[in-house]
Structures are given as structure tokens and as C-alpha cells.
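Only one protein chain is missing from this complex, and each of the others stays in its spot.
Right, chain A next:
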């Protein structure tokens, strides 16, 4: 195995300031200091894949309190391309977003679009779905594109395998991800402006993950992501890998758990020590007419909402809940007007951000465990209905659900 110099990056900035820690669990409240402003943690980052948040404006997103969201390097790298975005003063300038942006590396598409790609040590070869052109996404190219995009946090290119894959491929991918991390670090042109995060791989194998953690934490990057999870694996395996990861990651750097977005998962994984999350779920489910609420979700297309004149959630402060009723949204969903999708997207993002806000407040007020118990009771009702994995995961960090 070739050893690239792991410290070719100068001592990485400490971008996370911890404000409060739960005395029972591993939950932390903090503040990220990024080039485009401060971000309170724990934080949920909505996904705006193609330089837009699925129908809602930058102004609306700002008004909801969002201070960091995601852009996708794979998509933007193809359309409109890094050269154009650079001319537009980076992704911030192109979409006119004044706050922070995190771009992923394009690696996840390896898993989701695997029929169109081939992985070698060099990188990932894609065939463009638009013009059939072949492109090589190497660690260097990924960082180059992300440098052009100018996002505040950039992700290393990792060799992603689905969490359902077993055997030597997982090990190969883990070691390759370490090598690719070093190549990304070496290729990174703007360490002062953009924070390069490593991504811990190793699948569902504790030994492999432990090895990856040991190696990657030797590299002085500003933050770490926990990758390779949130695929098709069982929740039981999932939480154990998260706990293993947070126990080996440095306390003073942010932990970004990729692809996690269901409310219960967010609450549990905050307890397990994660600070940052992203998921397409809330925005995607909105476009199917589903509104997120503390008790789960409301399928507003259903008949039962036809004459329900209450707002989605009386406790929610978002514009949709301030102005519109379930009945109105139901009617809109049954018309050819797409307005309901926008209203629901606004609400679901608000729900996620408000949830993180209440989590954070409870940590700061030293009552996070009680918050967790209330949350679970509201979401599931009867303790016998609590998901076993959640109960066990929480117990592992000292939170018992009665």
C-alpha cells in the first residue's frame, strides 16, 4: 500500500465549538464556524441536488432558518458543469445562496447508478446519461470540481459499496477510500476556504471500520463523515456501526452521518454522538403529498383530510401551517396545480429544522434524555411499539426508555 503524506494539509482548522454535552449519552450541542457563517449543531442539512431546493426559493429556505444545505457534485458536474459555475462566482453565486453549502463528492452515485459506472484505482468511470460521454471521476477531479463550486464543506471521493455487499469488496473499498482521501488532500487547492471531510467506510464489519477509523483519524482533516450506511442494512447493524464510529472519532471535530433523515434516526444518532445529517427524505416525501408531524406523517391525499380544516401541525411555525389547512392542501393535491408540493416542502423542511432545534435546546438545558423519552412516546404511543433497535441503541449510551 502506497503511503501518501497524510499531513500535506496544514493543521486543519477546528471548525466545531462545543457548547454543551449530555452527561448521560454522547449527544453534543455546538456551533460550526464556516466561511459563510455559523451553523448550530446538531444540524439537519436539506438536499438541493441541482443547485435548487425542489421548488422553494433561497429566500424561503433562509426564512426557515436553514444555514447549510447540500449540492451534488455528480449532477452539477454534468449540468451545468464546473466551468460555468466558476464563471457565476461559484455555487453560492450561481444559486444566490448566502449561507453555507456542503457538496458531496459524487461517490454515492456509484452505488445508486452502478450499472453506468466502473470502479478502478484511478477513479470511477461514468457514462453520462445525457450525451453518452464517458467521464472519469477521480479523487483529483472530484476535488477540482468541488473547488470550482466553492462549497464550504467538501467531501472526499470514497469508494462506496452498498451496505448489503459482503466479502473482499468491502475491504478493498475501505483501503481504497483511505488512499483516495490522501489523494484528495493532496489535490485540494483551497484548504483555507473549503473544509475537506474524510468519510469513514468499512461497511458493516467492525474490524474494517475500526481500521478505517484508526487510519483516517491520523489525517488532520477538519471533519469526519460516517459513510457506507443508510443503505439496505438492518437498523440493528446500522446503529452499532454508528456507535463504533463515534467512539473512535475525535471529540473536537464534527461527525457527519450521511443519508440519515427519519426523525427517530436523527434523535437516536444525536444520542450516539453525531452532529450533522442530510437526507432527501423530507423533500422527497413532500412531493408525494406526505407531511411530517411529531406522530409520524399525514398522507394528505387521503379522503380523511378532505374536510379537515386544521393546519398540518398546530405547533408548527412554518408559513404553510400559518396559512393553510389540511383540507386546502388535500384539494390542491387532487388538482393539477403543483402548489401543494411547494407548501409541503416548506413544511417538511421546517419540521426537520425545528426538530433539530428542540433537540439542541434540550441538550443545552441538560434534559436531553427526557426529551428523547417524550419524543418516543409521542411518535410511537405505546412503549411496546418502540423499535427495538432504537431502544437498544439508546440504552447503549445510557438512555433508558421506560
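What we mean here is this: a residue touches a chain if its C-beta (ideal position, glycine included) is under 8 Å from a C-beta of that chain, and two chains touch if they have at least 3 such contacts; residues count from 1.
Keep this in mind: contacts and distances are computed from a predicted model.
Engineer: Which choice in "Queuine tRNA-ribosyltransferase accessory subunit 2 isoform X2", "MTMR7 protein", "Hemoglobin subunit mu" or "mRNA decay factor PAT1 domain-containing protein" gives the name that UniProt lists for the one chain left out?
Structural biologist: The correct option from "Queuine tRNA-ribosyltransferase accessory subunit 2 isoform X2", "MTMR7 protein", "Hemoglobin subunit mu" or "mRNA decay factor PAT1 domain-containing protein" is "Queuine tRNA-ribosyltransferase accessory subunit 2 isoform X2", the UniProt name of the unshown chain.
Engineer: Pick out which of A:79, A:218 or A:251 touches the chain that's been left out of the picture.
Structural biologist: Touches the omitted chain: A:79.
Engineer: Among A:58, A:210 or A:401, which one touches the chain that has been omitted from the display?
Structural biologist: A:58
Engineer: Please pick, from A:176, A:253, A:342 or A:360, the residue that touches the omitted chain in the full complex.
Structural biologist: Here the residue in touch with the unshown chain is A:342.
Engineer: Touching the absent chain: which residues on chain A qualify?
Structural biologist: 50-59, 75, 79-80, 84, 87-88, 94-96, 338, 341-342
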